[in-house]
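There's a structure below that I have some questions on.
The complex appears here without one of its protein chains, the remainder shown in place.
This part shows subunit A:
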């Protein structure tokens, strides 16, 4: 109060102060004096328009320093907000126009929320913005014109929203746009030609929109574009004839459009790893020149109207893992040269008009996982050589004209889970050897001319889910060993010449849903089936069965058509020749009857439950061959690697007792990890992610398939995944020692890692990541993945090294503190905020390599060119082969490393300030 008093006393001073006030006020509204407070109040405005149901932004409040608020990053000097990362926080509401007041923003990430409304025009006022990610929200409206004012923008990710309108041509006025992902919206109109005239655009993701028009020849103007994806739009017209000029493309996906015309001959000039043309209306022949695209990992031409033969030269594609030609009108025979595609995992030629024999050369495809030639006109015998494809999981020869017998050598196909030879002209008996294929879950030999009796050893196929031997000439009894098929759900033996009784043991099959034995010569009664509670489909008609149909249980619920044609079979509900003795007993309701009714009700209840909970299985016969995993509603297990020789989701649930706590081996922030020992005695780790965004499932799936196709000795391999109601399940190699993180930070810390070991681990991790970044053949990866990887490398190399400088353990084991210092610097580089400031993974690898002592004699020997079978070896190993011979003294830095550090020298100095 003292100062007020003094003011009143001195009038002249008060005046001067007033002038000062005015000057101050006028300057404050324009000047920079209160810039930081503007940022704070802008943030509060932004918060106001969000609907923050989980109250994750509770600390965003007036009084506190906004630089410490969740998701806010400030510049160290100006205290301007430079990054806003509020991804995955379950935020609703809208994006406030106040975002435009944060002039210093470099990056905005609001992905994975529930934000609605439109993108505010004011976003165009964030003139420094380099990265804008609003993906996975429910934002609607047009892409605002003002986005084209963001001249610094490099990354624009708006995928998975509800955006409408055209892709504005003015996006081409963003000179630095490198990564444009507008996938999965409702954008319409043409792809603007101007977008292709950009020297730096790398990634163009436009899949799953309503884009129309045709592909412009300008698409090959882009010198740096490696990812071009317009899958699932409504594009028409031809593939541009100059497509061969798109030499930078790594991934070309124009699938699921309405493209017409022929595949241009020129396409052979591409060096793509993925070529996806499926689901169009392409006609003409498969150009032979495709056989020269040796970088191809995935070639998918399926579901078009292609004619002519399969060019034998495709056999030249020795790096291709997936060849899909199904659903066309291809003629001629399967070229034996395909047997040279040694890396092939998937070969699908089904639903064509192929004739001739199945070439025995296919037996050379030892990595083959799935072979599908169903629905063709193939003749001749099934080549015995196929039994050399020891990784074969899936063999489908359905609906051809194959004859001969089933090769007993198929017993070598131990990984096989699906075998379908139905609707051919196969003769002879069922070889006993088939029962050695212990992993089989589907065996379909129906509609052939197979004779003899059913080998009792079929009962050894304990994982069998579907058994179909119908429409053959089988004789003899149904083996009692069928009772061992504990998992079996469907058995069809109809239209044969089977005799004898329905074995008692079938009553043990508690999972049996469907049993069809109609049109045989079976005798005896139905009492053995009384205990098959899960049975929902039964047909025993046209046999010689006798006795009463047991009443008061499930069997009595089946319609007469299930039982007709058995002259001696009696039931109250059919017009059988038997006298109807039951009607008289109806009047007094005995205790037993009440019990029966109660039991019946219970059974019905159970039935309903089963029907609801069971995944829908396609009917055993009609399930064709176009069974691509796209529209399954039930949890399905997608298997990505052969060594995961398991069958279905249910198997996993059985083995882990529905993911019982017993099997938990660890917890993470977003997941629980279980251990599951597979049928083949190999363990896998199951990671259960808690489901966050149901709308992103499809995306999750796509990404997973990408990750799944990556193999490197230093990366844990994803073997499969399943999207189930109990969370998304990921199946990984089981690692005895846990993750690197556990090793470094685990409470046990059993063995202390010395410096050299740590360095080697870091190098291994870096090599793995470098592989992910550069060497990986299908170069389809999302930016999200990459961000994670940056985090990963931080936690692996950075944290490692940074921790160790303060960790006294380390100084004891390390002789060269200079090396520690270098690692420290490297770690700092890796944790730079701007990705462009960070070294590339190859550079990291190079530095680490130079520091690791080369004690292993193997590395010192200059290796010849890597054998063609190891694809991993492209860039990385070729480089190290060159590098290693001259690199004996590991503690001194080579010139290149010195330069690497010079290059980042200033960055280091900035960081350490």
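By definition in this document, contacts are C-beta pairs under 8 Å (C-beta built on N, C-alpha and C of every residue); 3 or more make two chains touch, one makes a residue touch a chain; residues count from 1.
Everything below uses one rule, namely that contacts and distances are computed from a predicted model.
Chain not shown in the complex: UniProt lists it as "Leucine-rich repeat receptor-like protein kinase pxl1", one of "Leucine-rich repeat receptor-like protein kinase pxl1", "Golgin subfamily A member 7", "EF-hand domain-containing protein" or "Guanine nucleotide-binding protein subunit gamma 2". The missing chain, though absent from the display, is touched by one residue of A:71, A:104, A:192 or A:407; that residue is A:192. Residue A:121 is the one among A:75, A:121 or A:462 that touches the chain missing from this view.
Touching the chain that is not shown, out of A:76, A:247 or A:521: A:247 (per the contact rule at the top). Check A:292, A:546 or A:665 against the missing chain and you find that the one touching it is A:292.
Contacts to the hidden chain, counted on subunit A, fall at residues 2-4, 6-7, 10, 13, 17, 20-21, 24-25, 28-29, 34, 37-38, 41, 97, 101, 117-118, 120-121, 141-142, 144-145, 165-166, 168-170, 172-173, 175, 178-179, 192-194, 197, 199-200, 202-203, 218, 221, 223-224, 226-227, 242, 244-245, 247-248, 265-266, 268-271, 288-289, 291-295, 313, 316, 319, 773-774, 779, 786, 835-836, 840-843, 846, 868, 874-875, 878, 882-883, 886, 894-896, 899, 902-903, 906.
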